[in-house]
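Here's the structure, in structure tokens; my notes come after.
Only a single protein chain was left out; the remaining protein chains are all shown in position.
By written order: A, B and C. Residues from 1 in each chain.
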Amino acid sequence: MLIVMKKGSTREDLARVAGLVEGMGLTPHVLQGSAQTIVEVTGQTAPLDPGSFESLPGVARAVPAGGAFPLAARQSPAHETRIALGGRTIGGGGVFVMAGPCAVESEEQLLRTAHRVKEAGADALRGGAFKPRSSPYHFQGLGLEGLRILARAREETGLPIVTEAVGEASLELVAEHADVVQIGARNMRNYEMLKRAGRLKKPIFLKRGMSATLEDLLLSAEYVLNEGNDQVLLCERGIRTFSQHSRFTLDLSIVPALREATHLPVFVDPSHATGYRDRVAPMAAAAVAAGADGVMLEVHPAPESSLSDGRQALLPAQLADLVARLRDIAAIARHRTEAVR
Amino acid sequence: MLIVMKKGSTREDLARVAGLVEGMGLTPHVLQGSAQTIVEVTGQTAPLDPGSFESLPGVARAVPAGGAFPLAARQSPAHETRIALGGRTIGGGGVFVMAGPCAVESEEQLLRTAHRVKEAGADALRGGAFKPRSSPYHFQGLGLEGLRILARAREETGLPIVTEAVGEASLELVAEHADVVQIGARNMRNYEMLKRAGRLKKPIFLKRGMSATLEDLLLSAEYVLNEGNDQVLLCERGIRTFSQHSRFTLDLSIVPALREATHLPVFVDPSHATGYRDRVAPMAAAAVAAGADGVMLEVHPAPESSLSDGRQALLPAQLADLVARLRDIAAIARHRTEAVR
Amino acid sequence: MLIVMKKGSTREDLARVAGLVEGMGLTPHVLQGSAQTIVEVTGQTAPLDPGSFESLPGVARAVPAGGAFPLAARQSPAHETRIALGGRTIGGGGVFVMAGPCAVESEEQLLRTAHRVKEAGADALRGGAFKPRSSPYHFQGLGLEGLRILARAREETGLPIVTEAVGEASLELVAEHADVVQIGARNMRNYEMLKRAGRLKKPIFLKRGMSATLEDLLLSAEYVLNEGNDQVLLCERGIRTFSQHSRFTLDLSIVPALREATHLPVFVDPSHATGYRDRVAPMAAAAVAAGADGVMLEVHPAPESSLSDGRQALLPAQLADLVARLRDIAAIARHRTEAVR
Partner (left out) sequence: MLIVMKKGSTREDLARVAGLVEGMGLTPHVLQGSAQTIVEVTGQTAPLDPGSFESLPGVARAVPAGGAFPLAARQSPAHETRIALGGRTIGGGGVFVMAGPCAVESEEQLLRTAHRVKEAGADALRGGAFKPRSSPYHFQGLGLEGLRILARAREETGLPIVTEAVGEASLELVAEHADVVQIGARNMRNYEMLKRAGRLKKPIFLKRGMSATLEDLLLSAEYVLNEGNDQVLLCERGIRTFSQHSRFTLDLSIVPALREATHLPVFVDPSHATGYRDRVAPMAAAAVAAGADGVMLEVHPAPESSLSDGRQALLPAQLADLVARLRDIAAIARHRTEAVR
């Protein structure tokens, strides 16, 4: 931490800062410039809160020196978490495709979709049993019955299952049935839920909140990692901006930024972000070209009868075509490994 | 609901729409314009999901006719929820002031502050026992011990207590000790928590999420109301924008917009939004001038030693001065009742 | 300027930085901490571009020490620009009200409005002769004829005239006829226009661009000041955000932020920001409570026949009522002088 003193700050201000630092068991080093004074703090083991210093009189600002998320931070170019799932590996250069319907609507719908997802060459099946909906009057998912249907689809196709938990209560239930537990954008800052997810033994698929910065996202991952679960997958799914041509603004440049900042795998969900089927394929391709380790796609055998978000679901035939193209683009996008050197 | 068909849509498209409407037990009315066709839907009792129609072939868009939040919606200019608290009333023209430290740090700190808050003329005491923090390494609150300290402050001062629950688990605990249960911005979309809050018998102080629209906020309130709890207070606390001169952008024009849209009382928290003590008083005054029913303010007897957000806390002497000024402004701001006519 | 070197930067990196500083005729001072190295630069007379240093190898970041806008910056609590206009003074504690129609539509409309504006107690007449419209197909204003009508209204009422120039070409023409030359949000970053405005002898009313930060706005003011025109009025008029309940998000907390940062008077335009008549009065009151020196309001004698933005125009009777209320609120909002101490 570097604590920059204001011009005009007094000796007392400086002494107060030094005292607070020492009171924390740390060491202050005063750097006296010709016009400015800076206190360098050494000795900390966990990240300090800049706010504790910035509220002191005479302090202009406090700049964290070490990172705010030591467990999530990439330590070297080669430092990359790989996660084995369903016989394949997430991370390391390929593209891992999760696909399926927004919501599990019935056994028939889900099994039919699961087979098409398998045939299309995808690596995992997604589908919501619990649906967080903005309105209490909209379809909220089949719940436990949905989880059972998903498990049956895994038996039939061999595809690992990714599905969302919507609160502390559903977390264990989902972990029991699913291979990967999704925490959605709306719960990215539900810290109690994150702590509990950190005590599960399943990979956590953590979606970026619609107003979360890169740092917010990594701090939420840090909550999970800090409890002992080291399998966290990050997912960009669009942020809220003034731009109205798509449902959310897919912030794809967070992909290379995350790859620099963290060793955790990075996914992109272009379906929720764009909200329109025709834009999903271009944005999935763009995500892979930008260096994403995987994508999460919505697909539905009959989107016009979907109970939620039908407009954004790909048709099964489109999925097969897209998966092939994504694997070609991943092969070309060799900057992915270069970017972090 | 009005369903506007695309130019070039077919008879089959129209029949499919009409069929879906009838399948829901509702009545479709086809309005044939000279260039456009519109299906008007009547008979619904709960809000429909426009997405169910917009995914159908041939549909340009679906416009909800009734409101999306029937319980939160204002039905007439005179329709205003008033909530009695600590012998005073929220709503109806005055300004209700909640003040206190960001976090409960110790019994000594809280009691000292509580007495100053009381002397300053505020109406309720706020203070966080559970603190949702972006980083797992920052102070997370005293928990149950904090709740007990708050209860002691109520005994000593007679001020009602407002404090935050941070997840489903802490909700009942907080409701046991507090007079008003706060749900913070980070949990505004934690729908499982909202449903449980709807089954409590205490008023819910619901803060707007940092990327929530007016409709999102009222839909979250609707989750609480729909479970039977009709005491919901709404609070603007700043949104995330590109603008960096304050911590969040206080979106004050949501105050008159909410007053038009809903019968629920509207609060503003200028402390978290601005992040700087010197800007809290101007923005609190602005909130009341814009028509807010109340404000939530941070105050700390010794902000420089605060464990969280000290920079934004008012000094007790500033609070007393501000409370008096806010009451004067509320008296002038008579447009508040006019705005909804 | 403080140039913070990266951990792991080399002696060569440091020498390169020092060399570049000296090459600019400035003095580098190397501050060697126990873990970090910082180069403090002294001797500069004009603000330096941090980018010139941040592109050097080994540099973590460059922090400007002096301000980026020396002419616009407030030097002391008492440092406040006051501008005399039409026998009244902008700045110094009162509230200066500019009111009038969005666009000059006809002599009859403008004169009728001007008299009502005068009767309502406003201090200046606004009205657009040149209208910057997003679509080339919408009404673009009466141009020179509009300026002449405005001049006639000044003769009849004695009110000073505020009107917008829409490009370099119209700037001199507007300056000839108007008392205050407005530069709209869309031209806030039209630097060639700003330079020319700096050579006029009339006050410049500079509106904040819809994506401009506080610093961007003051840098644009700096362009005008730097050419010798020291009469610049700043105006908040709303920014673009995801929030859709109002046309733009009125960022009122920029008012106290600007009062700290600059000696220039600060106005607010609640009409364009909110887009709805019923929200203009609350937000004008809020602006004054937040410490604004003045407001710009739209008023129209028959809004339903207005050629532009009729929905947001106040009726003349509403204006009279509002002006009185604003003066009362300004009298209470004594924090305005406190805020900068």
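Keep in mind that, in the parts below, contacts are C-beta pairs under 8 Å (C-beta built on N, C-alpha and C of every residue); 3 or more make two chains touch, one makes a residue touch a chain.
Keep in mind it's a predicted model, so treat the numbers as computed, not measured.
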| item | value |
| --- | --- |
| Residue touching the undisplayed chain, where the options are A:41, A:98, A:200 or A:250 | A:250 |
| Contact partner of the left-out chain, one of A:289, A:302 or A:315 | A:289 |
| Contact residue for the chain not shown (choose from A:239, A:264, A:297 or A:320) | A:239 |
| In chain C, positions touching the absent partner | 16, 46-47, 49, 51-52, 54-57, 68-69, 132-139, 166-170, 186-187, 189-193, 195, 209-211, 215-216, 219-220, 222-223, 226, 239-240, 303-304, 306-311 |
| Residues belonging to chain B that touch the chain removed from view | 2, 4, 29, 31-36, 38, 40, 42, 63, 65, 240-242 |
| Residues in chain A touching the chain absent from view | 211, 213-214, 239, 241-246, 249-257, 260, 270, 273-274, 278-279, 281-283, 285-291, 322, 325, 328-329, 332-336, 338-340 |
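Heads up, the rule we're going with is that only the chains that are shown with their structure count from here on.
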| item | value |
| --- | --- |
| Centroid spacing, where centroids are CA-atom means, of chain B and chain C in whole angstrom | 31 |
| For chain A paired with chain B, centre-to-centre distance based on mean C-alpha positions, whole Å | 27 |
| Chain B, residues touching no fewer than two other chains | 211, 239 |
